[in-house]
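One protein chain is absent from this view; the other protein chains keep their places.
Now for chain A:
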């Protein structure tokens, strides 16, 4: 028995589902891609977080890359405030740093979605 103290049961079950599909002898690349899309579709931020940590810890390259790509895709066209709110991040920039970032903000604000989901 291999202890996995950092992965909860639900996440491990998801990981095993993924691995079972990807180790099927007769599963084509196209079938695996379709499975990945459905598997990750609609996963909440918290679930993605756990899946990414588990894949990283277990060194499952394919799952790790897919989950990271899904997280990256989810941030598309979202504002800085949305990212902070969704990922529960507090900005700790000093007021001087904020001045510099504001200049860059102008380049990031063009055509961004509203903060509402």
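In the analysis below, a contact is a pair of C-beta atoms (placed from the backbone, for glycine too) under 8 Å apart; a residue touches a chain by one contact, two chains touch by 3 or more; residues count from 1.
Operating definition for what follows: contacts and distances are computed from a predicted model.
Of "Afadin- and alpha-actinin-binding protein isoform X1", "glutathione transferase", "Glycerol-3-phosphate acyltransferase 4" or "Tubby-like F-box protein 3", only "Tubby-like F-box protein 3" is the UniProt protein name of the chain excluded from the display.
Those residues of chain A that touch the chain absent from the view are 2-6, 8, 10, 16, 19-20, 22-23, 44-47, 49-50, 52-53, 56-60, 64-65, 68-69, 71-73, 75-80, 83-84, 87-94, 96-97, 99-101, 103-112.
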